[in-house]
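The following block contains the structure, expressed as structure tokens.
For this depiction, one protein chain was excluded, whereas all remaining protein chains were kept in their positions.
By written order: A, B and C. Residues from 1 in each chain.
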């Protein structure tokens, strides 16, 4: 079992109303030093066998991201080592 | 300018209908070695000055994640170094 | 088609990656087979799960019945029924089925009036006690409708709580053989400006909209009321209506020895375990935080597939009995279907498709995972059932069979095993029908006389133009009176193309038959402030309002459903309010000549000692022979309206 993480974010020029809504709410929490918030998707793909980055890229390209409005990046999951 | 990334995922025991629907669609793309897909959110918070992990944690806790059904993790953005 | 890995088991009951096994249905009682997922984990339970055998051998083992909400005498009764201590799974099942939510133990003695006072009626095909009441409206068509509460879960997790509330009531409608065709949502929140209302309301509205919109059910009405008494106990009631050809009416009885028990729909996970017994039967206190993980998450897409697959199975005559899995999950569905038929049932829990392989048998029985139905199917129809499920992409798994009674003349037993361990062996009727019944003490609230003495006539009246203006402005600005479009525009009212009237009309009107124009009108109303002042009259008023709202569209009111939202039944003052409200509703129905066909009781809407206003919410169904003749509430627009006359009826 192995995991690949695909991060999908809206392209910078596409408006992100959700991120904007969060950013707009921050002053109410007394937070003023945040300049922007962007919200995208994080997709965790578990492979039955070896992690397959090419496969994952193919899935991301065809299905997980819409190239018209989104960019994506792919990596092997290393959070276990990193911790939060 | 500095960026903190918050990853929000459904708690493992919570149903993830989105991830399931995507996993179910993969065979149609000819992909059969994926055992599970989970879909969460990736949130990028830009700070005007120093990155503030505690602040980010507060934002995540109050605004970004729903603690009833979601877990989150926080980190400084290092993708620039990593690349995709 | 099998595009979904999930569905691979629908046909053969064989998960991917597991060597081919015979369909679970043909595995026979002797050999539990099927889902291997749980097999390996037996060793994780020290010596396996608590079995009937073990219960016999360890009669004195201490059990946490009180933690599960069972009183000492209730626990003693369980021991008496079984002639031994219950197993861990049995204890969980009794705690769920004998909870207030499932057993109606405090309300039963009062609700009987709905039957006793019911006027003679030839339309009712199914009434109280069924998943939902069914009313015949033409030679060949019937409708079924019901309102239910999802108050506590919606306070804990507003979006999912409200969403699964819609999902649950829609499955009730589906279980009667009907295609669900609309929803309504009577809501109560705390003060509009309170911060917690800002947390709860958007989530609730988005949840109702999200689930209903995804199912393709128009929302045709509801209520939004703000009052501080609901601050810690918002009310989220959901009503659904469905339509069926009369001959498609379904039963829940697990009839027919040898018939197969099939679990259809989503896989079972650890959703909301203990949710019903804990959430719906206890007041909120500081401990509420810890209970949070027991929320269920809904998948409306799965429910949509469930609806389509069930309807296809009904139409093909594949189903002998059906029951939705609601708050009490498999426990409730298995015991109620078996008890209704008087048959026994043999169930193999290891066949239940799981989302989390490590679930224990008790967890599988208690899980409240959404979007599941239990079917009773004749063996020769099983293949067709599995094929239909596969076509729609839902799991269908044969998990057991209907068994005869061992003692002729007596009901059979429900025997449940898990990998060769017999974890349950009970008379199903003892869970489903023979729960405790309480005639709780009643006492008129001490403050009622004072409240009633404080009459509206004593309030100052606006007398100058400025005062009048100010009063008017205050009223139009009141959250309770102002336009509700900001909520209702988040709901789809058009889908299905039969919505003749919806918000902001007095009642929703739906067309059922495009040829004849036959249709129905529905309104749902309640007024907690009136009911607080006088629960008897308040309940009657709610009924009268809904009745009027239906009648003014031009429909003939024919049936009633109700959701009774109250505080703790253990408080004699609340119990008095409840008794009075039921008496009022039953009397009102008798006077108007229409029956209560079903409903729901929600107790424990209470924070500490403070109960909500007693809030009986009443839904009335009316019939229109031709919806083209419905009367909308607005004036007609010129020029059509030129010369229209205005009349005031009544005094």
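In this section, a contact is a pair of C-beta atoms (placed from the backbone, for glycine too) under 8 Å apart; a residue touches a chain by one contact, two chains touch by 3 or more.
Basically, contacts and distances are computed from a predicted model.
A chain of this complex does not appear here, and its UniProt-recorded name among "Rhamnose ABC transporter ATP-binding protein", "Dihydroorotate dehydrogenase", "Phosphoribosylformylglycinamidine synthase subunit PurQ" or "Peptide/nickel transport system permease protein" is "Phosphoribosylformylglycinamidine synthase subunit PurQ".
The missing chain, though absent from the display, is touched by one residue of C:83, C:408, C:497 or C:643; that residue is C:497. Annotation for chain B: contacts to the undisplayed chain at residues 17-22, 25, 28-29, 39.
For chain C, the residues in touch with the chain missing from this view are 1, 3, 206, 209-210, 213-216, 299-302, 304-305, 308, 392-393, 489-500, 502, 504-505, 511, 514, 627-628, 630, 632-634, 636-637, 640-641.
Touching residues on chain A toward the chain that is not drawn are 10, 13-15, 17-18, 21, 41, 62-64, 66, 68-69.
As a working rule, only the chains that are shown with their structure count from here on.
Centroids built from CA atoms put chain B at 6 Å from chain A.
With centres defined as mean CA coordinates, chain C is found 34 Å away from chain B.
Shown for chain A are the residues in touch with two or more other chains, of which there are none. On the chain A side of its complex with chain B, the touching residues are 1, 7-9, 19, 22, 25-26, 29, 31, 33-49, 52, 55, 58-59, 62-64, 72-75, 79, 82, 84.
Against chain B, in their complex, chain C makes its touches with residues 3-7, 156-157, 160, 266, 269-271, 292-293, 295, 297, 299, 301-302, 355-356, 369-370, 393. The touching residues of chain B, when paired with chain C in their complex, are 10-11, 13-15, 17, 20-21, 23-25, 27-28, 66-69.
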